[in-house]
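Removed: one protein chain of the complex. Kept in place: all other protein chains.
Chain naming follows the written order as A and B, and within any one chain the residues start at number 1.
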Amino acid sequence: MRAPVSDLPLVFSKACVNLGATPLLRDIDLVIAPGAPSLVIGPNGAGKSTLLRLAMGLLAPTSGTVTWGGSRDPAPRRRAILFQRPVMLRRSAQGNVAYALLQAGCARADVVGRAHHLLERVGLAALAHRPARHLSGGEQQRLALARALARDPEILLLDEPTANLDPAATRAVEAIIGEAAASGIKILMTSHDLGQVRRLAGEVHFLVAGRLRESASAAAFFDHPQSPLAQAFLRGDIVAEA
Amino acid sequence: MRQIFKTAALLLTLCAAQLGVTQGACAQEKFITIASTTSTQDSGLFGYLLPLFKAKTGIDVKVIAQGTGQALDTARRGDADVVFVHAKAAEEKFLAEGFAQKRFDVMYNDFVLIGPANDPAGIKGSKDIVAALKKIQGQGAAFVSRGDKSGTHLAELALWQDAAIDVSANKGAWYREIGQGMGAALNTAKAMGAYVLADRATWISFKNKDGSMIAVEGDKRLFNQYGVMLVNPARHPSVKADLGQSFVDYVISPEGQKVIAGYQIEGQQLFFPNAGK
Partner (left out) sequence: MQEGLGAWQLVVSGDPGLYGIVGLSLAISLSAVALAALVGLPLGGLLALTRFPGRGAVIVLANALMGLPPVVVGLVVYLLLSRSGPLGSFGLLFTPTAMVIAQAILITPIIAALTRQTVEDLWLEYRDEMNAMGVSPLGRLATLLYDARVSLITTLLAGFGRAAAEVGAVMIVGGNIDGFTRTMTTAIALETSKGDLPLAMGLGFVLVSIVLAVNASAWGLRLFAQKRIG
């Protein structure tokens, strides 16, 4: 179906992103390898979404490099992204998934079957023929997850996937993410919900004002944050770089 | 994606089908195109004459009704097989240029000067068109001109010349050129309370006459001759010479001439055949 290429490991080296004269990300050195979910946390405006867009290849670094499985070609192969506000194509739920499948190179004959399977996986099989834009926020998020999973990703990038959802919808989305992680998909996700980070994270990357301040296993980060900024963040103080 | 192509294919098919439908009418084998004047069409003469012609010969006739000048230009470009117009000087120029080989008189009627019922120039009942035009100019009464190089327009200009009046100096004042067909000129003149020169056939069949009347008629200088010509196939090979010639032959034949004489509206004869006279 596709060339046996890999998007992992995802390696940032000295990656900087500037918007005009304003630096959004500075000197990011980060290696994302297969394993438990990696969560990027930090205050608003820290550059979390920019980091994910860079990781997806939607953005080119101003300086430094980003590589996927050793290649600098940003064309997405085995990776997918879920935006904070995913855009629903003007088609049915099934049509959305089918579209993603076709773009990922799925054979036409398999599309309907696989779309159905993916919709079942996110609990939307009953709504397959509903217009996607008529779904609720939580359902749209799950549909976007199904669309992302349709790419059969090695790595799934998730930008605040539950930021706008109620607790029930949040649980449903977290469950799908957990299953995806358990099935071997590498998760790289941003969140500002520390409870969610505790529930999902294998490792944590702490980002403040475009700089990576701390990277550690989740347990180590929550128990023994190294930097004063991280300690303040975990206490719930307002964190800003001096 | 598949739907996109389906939609496109649907549109294509629709389009092709429509064109097929519209072209179906074109597939009729025997037809000719005649460039003629608005007066012959608007007066209803063609509506009366052409079905009889078709019944006799099986030839369909498509009439493009234009001003005489435009009709002759259409034929010059090779877009008509026959011209049937009324401006002898312009027709003879067309002949001289070699666009036709022979011209035949077919019929005549006459021009009439139409004016508002209140007759501001005081010319009602006059039989002297030149005197009437002089009065119109003298009073500064409004006059609407076709201004479209039609046969009627050319005839009107010749009459002003007879009256030794330079209308080009009065454009925009009382002399108003509208650059439109006979019917439009009649409508405009009525709305403006102006005088206008019209061919009698169009006037009789015109339906918006209230408040207008014939001010001047019966002057010999108001004579209006129609002629017919086959476009020279040597100049335009696309001309259907045989079919076109049948039409020319028909309208100047005793039978065609009788048909023309027989066309009446409200008991009035509109055209007077005079072929070969």
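As a working rule, a contact is a pair of C-beta atoms (placed from the backbone, for glycine too) under 8 Å apart; a residue touches a chain by one contact, two chains touch by 3 or more.
Given the structure is predicted, the values throughout are model-derived calculations rather than measurements.
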Q: Among B:F94, B:F206, B:Y226 or B:Y263, choose the residue that contacts the chain missing from this document, as touch is defined above.
A: B:F206
Q: From the listed residues B:A65, B:M107 or B:L230, report the one that touches the chain absent from this view.
A: B:A65
Q. With respect to the chain omitted from the figure, which of B:L52, B:L95, B:A184 or B:A241 is a touching residue?
A. B:A184
(Q) One chain isn't shown here. Among A:I41, A:A80 or A:A98, which residue touches it? (A) A:A80
(Q) If the hidden chain were put back, which residues of subunit A would touch it? (A) 56, 58, 75-76, 80-81, 83, 86-92, 99-100, 103-104, 131-134, 151
Q: Write the list of subunit B residues that the hidden chain touches.
A: 1, 3-4, 7-8, 11-12, 14-15, 18-19, 21-23, 25-26, 33, 38, 42, 46-47, 62-65, 76-79, 180-184, 186-187, 205-209, 236, 238
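Just so it is clear, only the chains that are shown with their structure count from here on.
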Q) Can you give the whole-Å distance between the Cα centres of subunit A and subunit B? A) 78
